[in-house]
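A quick write-up on the structure given underneath.
A single protein chain has been omitted; all remaining protein chains appear in their positions.
Order of writing sets the chain letters: A and B. Residues in each chain are counted from 1.
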Amino acid sequence: MVERNLRDESFDTAIMDETMAEEVLGPEGGRPRPKQWRLYWRRLLRRPAALVGTLVFCIFLFLAVFGPWVAPYDYQEQSAELRLNTPTLSHPFGTDQFGRDIFSRVIVGTRNIFLIGGLGTLIAVVIGTAIGLVAGYMGGAGDEVIMRLLDVLLSFPSLLLAMVLLAAAGPSSRNVVLVVALLYIPMVARVVRSMVLDLKNKEFVEAARVRGEKRSYILVREILPNSLPPLLVEASMRFSYSIFLVASLGYLGLGVQPPSPDWGLQINEARNFFQIAPWVLLFPACIIAVLVISTSLMSDGLRQVMLPGGGRN
Amino acid sequence: MGRFILRRLGFMVLTVILASIVIFWATTVLPGDVAGQILGRYATEEAKSQLRHELGLDRPVHVQYADWLGGYVRGDWGESPSMDTVVRPVVFERLRNSFMLAIVAFAMYVPLGIFLGLLAALRKNTWADNLISVGSLAFIGLPEFVSGLILIAIFSIELGWFPSQSAIDPSSTFVEAFPYLILPAITVALTSLAYVVRMTRSSTVDVLQMDYVRTANLKGLPPRKVLFTHVLRNSLLPTITVVAIGIGWLIGGLIITESLFSYPGIGRLLLFAIQHRDLVLIQATALLIVIIYVVANLVADILYAVLNPRIRYT
Partner (left out) sequence: MQGPAPSGAAPAAPRAVFEIEGLHIDYTTELGVLHAVRDVSLTVHEHESFGLVGESGSGKSTLAMGSIRYLASNGKVTDGSVRLGGVELLGLPARQLRELWGSRIGVVYQSPLSALNPSIVIGKQLAEVARRHLGMDASAAKARVVEMLTKVAMPDPEAVMKRYPHQLSGGMLQRCVIAMALMTNPSLLIMDEPTTALDVTTQAVVLDLVAELKREFDSAILYITHDLGVITKICDRVGVMYAGEFMEQAGLRALFTRPLHPYTLDLLGCVPRFDPTPEKRSLVTIPGAIPRVDELPPGCIFAPRCEFVRDSCTKERPPLVPVAPEHLSACLRWSVVPPPAEYLREATEAVRTAGAEAEEDGVLVEVAGTQVHFKAPKGVIRAVDGVDLDVRVGQTLGVVGESGSGKTTVARAIIGLTPATGGDITLRGKSLPRTTGKRPRSTLREIQMVFQNPDASLNPTRTVGDAIMRPLSLLAGVSREEAKRRAQDLLRSVSLPVSYFDRLPHELSGGEKQRVAIARAFAAEPELILCDEPISSLDVSVQGSLMNLLMQLQVEKRTSYLFISHDLSAVQHLSDSIAVVYLGHVMEIGDAVQVLTPPFHPYTEALLSAVPLPDPDVKQKPIRLGGSVPSAMHVPSGCRFHPRCPRFLGDICVNEEPPWREGAGAHRIYCHIPLDDLARLQAETLVFSDDDDPGAAKAPDGGNDQGEGA
């Protein structure tokens, strides 16, 4: 007789967590396990949404690296006759108001956004991690002061701060990278700091202190390696938000400047043509959407795969 | 409890002051030669120094700052060169408009977000949950100009249900503005919706695994009672905080959306000020937005502390 459990009512709350394999199996997990990344790969394969996101992201990554060689036309090449053409076989995304091939512009724009967003995120992660490690481990007054200062930056809505700073410093690629980094350093630092606070009191860290290890050793060899999975997840989420930010800034005209094939900028430039030639805006818009969605799916997939049963928020 | 509120309040004031310093620094110190920028390339040195003197830019920085801040607190926000009018009334008018937009958006995404989040949590790992989870993940990083454009393409151009631009008169009443608010509100709401759905789902899933839910079920209470009396009380608590903090996202979303739809709100005003290098307007608007955001966070913190017995009675 196969028994159904109590799940047949609407709003049924008699649900418990499924990760009970460990409890059922008891403590004797004492057996060699496959290498960690094998495990991650297997888990990823079981999650179609995350898998699709990762694959699409990799396609974009490929385009970012090899874009200019893959694109059929030079993204700057203008042509008076071909202005605002609807999509055809030779110009799959049509042409813009200067006769430039939109398809090529979109492809080359990938490199643009990966570079700017990626670089900004990288800087933020490196500096933010350093700050978070030091503040978290030090504790006390120093930690308080650092966190308060970072809180001030966090007290601005992101886009607002970016706008104000870029308005002040002048829009350029370099400044956008710096602004992205500045904006995300506090967030990365917070995440790392909370990891450190958590790990600082674990017994293996105390065992290290009891051995007389130096503070730098503890931070780098004991704490950091154990913070890597959440850090990686946070980094990929930051990257995904940086795309949002860079594109938005481009759209507002505060980011990179023409003739850069920045997607947001393309949309900004073509605003007036929306009624007559909507594809000029819609293609870049949809591509942004696709990249953002796939990066989100990938980050969340990373989170589920590397931090099962934890690491929410 | 009272001490807690006072401390938070003090914090808030400190944060606002520090933020004002950042704004002031960014707008006056950073850009360099303001007079040159206003008068143009061919201005003479004399004209520039005279303008500087008129604008009070030759005084020491901290004096300028104190002057500005003092004026701000008193309600004197200066005059805008680009709009050629006193700043404060304009800012408040635009704020009101943004507020209307925000309210409509709020009414859309908060109840719906909570409902979908709960649904996803209760139906964890079924198709409904997967759809909602993946969907919310997809929307969460979508810039508003992208979703806005797509919405306009579908509902305005194709279907013709809503106007594609909302460039209404800034002093319109709510009723007059309403038809123009819908599409922008949906645009803004989409991103925040995703955020609320995810947070609600996550905190509800956490609560459902708690022992006290098991106890409630084993007490033989009907599922509805378990949900409403035991689960929601605890799982919605973080959601409240999240909704309040999500106002930050909302503000960012407003800026882009107002620009896309040409809606006369405070975000668009800020953009306008930046494009025209109108420092006075930038300062006033930016600081106001920050204040709103910080106050929203404060309210969220206090609300959370009041509603959470563990903090209320310690």
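Quick note on the criterion: a contact is a pair of C-beta atoms (placed from the backbone, for glycine too) under 8 Å apart; a residue touches a chain by one contact, two chains touch by 3 or more.
If you're wondering where the values come from, they're calculated on a predicted model, not measured in any experiment.
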Write out, one label after another, the shown chains that touch the chain missing from the document. A, B
Using the definition of touch stated at the top, determine which of B:Asn217, B:Ser259 or B:Gln283 touches the missing chain. B:Asn217
The one residue from B:Lys48, B:Arg94, B:His230 or B:Arg268 touching the chain left out of view is B:His230
Please give every residue of chain B in contact with the chain that is not shown. 210-212, 214-222, 229-230, 233-234, 237, 308-310, 313
Hidden partner sits against chain A at residues 1-9, 14-18, 20-21, 24-33, 46, 202-204, 206-207, 209-213, 222, 225-226
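Here, only the chains that are shown with their structure count from here on.
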Determine the centre-to-centre distance between chain A and chain B, using the mean Cα coordinates as centres, and give it in whole Å. 22
So, in the complex, the side of chain B touching chain A is made of residues 14-16, 18-19, 22-23, 26-27, 30-31, 122, 124-125, 130, 134, 137-138, 140-147, 149-150, 152-153, 157, 199, 202, 206, 208-209, 213-214, 216-217, 223-224, 226-227, 231, 248-249, 251-252, 255-256, 259, 270-271, 274-275, 277, 282, 286, 289-290, 293-294, 297
Help me check something: in the complex, which residues belonging to chain A touch chain B? 9-18, 49, 148, 151-152, 155-161, 163-165, 167-170, 240-241, 243-244, 247-248, 251-254, 264, 267, 274-275, 278, 281-282, 285-286, 288-289, 292-293, 295-297, 300, 312-313
